[in-house]
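For this view, one protein chain was removed and the others were kept in their places.
Take a look at subunit A:
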Amino acid sequence: MSTTATEPAGPARGRTGLSPRQRRKISIAVQYALFVVVLVAVVFIVDWPKIQDTFLDFDNTREMYPDLFTVALKNTIIYTLTAYALGFALGLLVALMRLSSLAVYRAVALLFVEIFRGLPALLTLLIIGYGLPIALGGPVPGGTVGAVALGLGLVAAAYMAETFRAGIQAVPKGQLEAARSLGMSHTRAMFTIVIPQALRIIIPPLTNELVLLFKDSSLVSALGIAATGVELTKIGSDFAINTADSTPFVVAGACYLIITVPLGFAVRRLEARQAKAR
């Protein structure tokens, strides 16, 4: 029994004399119409041949292969994973320091987090990439990969520390108490009982951090790095400059998306699964 316009106005009707359902219908129709208008406008206004020539001129990218994959994508992945590993370990350490009963540790950890979340990632990377070798009087251990891992890893650690801390605090206090009552030391209870549960809780934000780091690895392109150390953004911009064409950017961008889109999808799946488990 649906309300139609011919029926007398019931209590659900507004000033207009339309039921909420009818108003929704009209609103949806307007939204569709707006979409079509904008679409048609874009199709006619944009100079498509020019767009294609600028961004989709794949003749200009032939020279990029196979280095795009064998060098650039590979390096991007190496930078990301090494920085992530460092960020993970250091982030966990900083999180545990943040939760320490000693004020000194808490203060140092807080300082670390504030500094490396507050600085632009690019600046941190430049300081490590250019400044540290001078300070050390020689190359950073691990060479280019070591410097990049450290630069990006410090920033990632600051963010991950806060994620770890939230995860650890989300584990009910009774878990630690039960573990302690079984004779486990505080440290053992943390590592066998609390942290494994915290990790489960924070898998989505930790995966998201991997996506962010994967994109931030493009900052490495600002460091003057040998050809063997080139990553996706650098190879894209080098070819774009050489060919005076933007298609190499698009190709590099596609390489990022191949990785980031599935990962982002996985994050949303994990989040949905956790929401359901609650």
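Here is the rule we go by: a contact is a pair of C-beta atoms (placed from the backbone, for glycine too) under 8 Å apart; a residue touches a chain by one contact, two chains touch by 3 or more; residues count from 1.
Here is the rule we use: contacts and distances are computed from a predicted model.
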- Per UniProt, and picking from "ABC-type polar-amino-acid transporter", "phosphoenolpyruvate--glycerone phosphotransferase", "Cytochrome c, mono-and diheme variants" or "Molybdopterin oxidoreductase family protein", the hidden chain is "ABC-type polar-amino-acid transporter"
- Message: Touch as defined at the start, partner being the missing chain; which of A:74, A:106, A:200 or A:215 qualifies?
- Response: A:200
- Which of these, A:31, A:185 or A:242, touches the one chain of the complex that we don't see? A:185
- Message: Going by the contact rule already stated, which one of A:175, A:207, A:243 or A:260 would touch the omitted chain in the full complex?
- Response: A:175
- Interface residues of subunit A (partner: the chain not displayed): 172, 174-175, 177-185, 188, 192-193, 196-197, 200
